[in-house]
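Just one protein chain is left out here, and the rest sit where they should.
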Amino acid sequence: MENFLQQLLNGVAWGSIYALIALGFTMVYGVLKLINFAHGEVYMVGAMTGYYAAHALGLARAPSLLGLAATLAIAMTACALLGALIERVAYRPLRSAGRLAPLITAIGVSLLLQNAGQLVFGADPKFFPPLIESREVFRAGAIAVSNIQLAVLSTAMCLMAALEFVVMRTRFGRAMRAVSYDAPAAALMGVKVDRVIQGTFVLGSALAAAAGVLVGLSNPKIDPLMGLLPGLKAFVAAVLGGIGSIPGAMLGGLLLGVVETFVAGYLSSTYRDAIAFVVLVAILLYRPSGILGAPQLEKV
Amino acid sequence: MLAVPLLELSNLAVRFGGLTAVAGLDLAVEAGSLAALIGPNGAGKTTAFNAITGVYAPSGGSVRFLGREIGGARPFAIARLGIARTFQNIRLFRGLTVLENVVAALAGAERSGVRDLLRGRAWREREDSARARAVFLLERLGLERLADARANALAYGEQRRLEIARALATGPKLLLLDEPAAGMNPAEKHALRELVRRLRDEFRLTIVLIDHDVQFVMNLCERVAVLDHGEKIADGRPEAVRRDPKVIEAYLGSEAESA
Partner (left out) sequence: MRRALVAAGLACAALVVLDVLLPRLLNPYYLTIASRIGIAIIAAVSLQLVNGFTGQFSIGHAGFMAIGAYGSAAASVYLGAGLLDGLAGVLPAPLARALYFPLPLLVGGLAAAAAGLLVGIPTLRLRGDYLAIATLGFGEIIRIGILNLDAVGGARGFSLASPAYPAIDLRFEGLGGIYAVVVLSVLAIARLVHAGGGLAFRAVGEDEIAAESIGVGATRVKVEAFVVSSFFAGVAGALFALSEGYIHTNSFGFTRSFEIVVFVVLGGLGSLSGAIVAAAALTAAPELLRGLGEWRMILYSLLLIATMWLRPQGLLGRRELSLPRWRWRSLRLGARRAPARAQ
C-alpha cells in the first residue's frame, strides 16, 4: 500500500511535468491545427537556460526558493522569446501551405534545435545545480515526500491555474478560444489572429521552459537531446486528453505520468518508454478525439 | 417499367449531433427516368446524395437500390453496385491525366497493382481495352483531344464533363449529378441539357440531379422533388411543382438573394 502511494506520488509529479509540456502542444494545435514537433526542444532549452542562469546567479553555492523563482522566470522568458521566434520564422510563412509543409518544417526545426543544442551546449550531460536543498518534508511510514517534489507539484499546479485564468478570464484567452474554434470568423470579428497565435506560442513555450527547470530540479542530469522523448510523450498526453483541449492536456499529462510510473514500478522498467506509445496507439484506434475531445466531421 | 423502383428512399433521415439535415424523406426513382432534387441552399440535397452513396450512414429510414437495402454500406461497395456520382465541388484526380482519371474508374483497372508485376499478354490486352473504352467515353463527352492533359489544367466546363466521363466509366445504372450546371453560362447549360438527355438514352441510365437553377431543371427533367430544411415539400411533374405555393415560398427568400 505504501509503495502504491509512493508510486502514485511519483507518477503525479512526472505527470504534472508532462502536463506542462502537453499544454503547449494542445494550445498550438488548437489555434493552428499544427503539431509543433519542436516543442520538446523548447523544453530542453528551458532546462539549459535554467542551468546557465542558476550558475550565473551563483545559486550552486547558495540555493534558495527565491533563486528557484528567479531561475524559472529567466528560463520562461527566454523560451517565450524562442517560441515566438520559431512561430514567426518557421510557421507563419507557411500558414497557407496546406498541412504537410508545416509538419515537415516542424520536424526540421526540431532537428535543428537538437543539433544546434549539441553544438552550443556541448553534447555531454550537465548537472543542474540543486536550487533548493533537498529535505524530507513529510513522512508517513515508508512514504517520503521531499520538498523538491512539493516544489515541483506546487509550481506546476500554480502555473496551470494561472493558465486557466488567462484562458478563461482574460480577453486574450477569449481571443485564443475564438481562434481555435474558427479562425476566419474570429478574424472577421476583429481578433488579431497573428497576435493570438504568437501569444499562444509564447505561453506554451514558457510552460515548457518551467517544466524543463522543474525537471532539472528533480532529475539533475540534463543534455541537449533530453527533449525528444518527453516531447513525444507529452504529445501523447495531449492526444490522450483530447488535442486542442486545455483541461484535456492537464488530465492526459497526469494520467500518462501515473500509468507510466506504475508500469515501470510494477511490471518492468525497460518497457517504460514504450508505454506512452502503446497508449498513443490505443487512443488513436479507439477514441482519436481523446478523453475530453469532441469528434470531428468532414464536409463532403 | 420495373415493378420495383430503381432507387427508393423511405423515411430517410440524416442527423449530425443536434442538427437534422434530412428528415423523413420519401423518394422513388423509376428506372430510366430523369429526375431532379431541388431546393434552396442548405435544404439537404447534397446530404441526401451523400446518404445514398454511402458517404454518410443514414440516421434513420432506408435506402433501397434495386430492392436491396444499401443504407450504411461503404461508398465503394455502393459504387460497385451501380451508383455513380459527381460532386458539387469537383473532385477530380488533379495530378492524373484526363485519360488516367477515366481509366482509374474502369472496373477492370481498379484492382490494385500487385498482380501487375508480371506483365503477360493478358495484362497488355486488358490495358489496351481499358484504354480504348476510356477514349470512347472521352469522345462521347468531347474530351478526347485532352486525353493526355493534366486534369487540373482543364477549363471549368471541361472538368465537369470529365467528372461525368469518370462516373460513366464505372458502368452505372444510376447516375447522380450534384450541381452539374454550376458556374455555366446559358449556352453551356443548354449543351449540358442535351448531353444529359443523350447520355440517358445512349447508356440506358437513370439520372437524378441536384441543381439550383430551377429553369434548367424544369426544361430537362420528368420528375422534380423539392426539399426545404431537410423535408420534402413537393414531388411531381415540373409544371405542377413550379406552381406549388409551398415551393414558391421556399424559394422566394433565396431567389431574392441569388438574383
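Going by the order they are written in, the chains are A and B; count residues from 1 in each one.
Just so we're on the same page, a residue touches a chain if its C-beta (ideal position, glycine included) is under 8 Å from a C-beta of that chain, and two chains touch if they have at least 3 such contacts.
Just so you know, these numbers come straight off a predicted model, no measurement behind them.
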The one residue from B:L7, B:A35, B:I70 or B:L99 touching the chain left out of view is B:L99
Would you indicate which residue among A:L66, A:I107 or A:A294 is in contact with the undisplayed chain?
A:I107
Cross-chain touch to the chain not pictured, restricted to B:G24, B:G42, B:P75 or B:G142, is B:P75
Touch with the omitted chain, as defined above, among A:L81, A:A144 or A:V281:
A:V281
Looking at A:L94, A:I143, A:V166 or A:V259, which residue reaches the missing chain?
A:L94
Touching the hidden chain in the full complex, which residues of chain B are there? Just list them.
53-55, 74-77, 79-80, 84-85, 87, 91-96, 99-100, 103-105, 107-117, 119, 126-128, 130-133, 135-136, 139, 147-148, 166-167, 169-170
Tell me where the left-out chain touches chain A, residue by residue.
33, 35, 90, 93-94, 97, 99-105, 107-112, 114-116, 118-119, 232, 235-236, 239, 270-271, 273-274, 277-278, 280-281, 284-285, 288, 300
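Simple rule for what comes next: only the chains that are shown with their structure count from here on.
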Dist(centroid_CA(chain A), centroid_CA(chain B)) in Å evaluates to 49
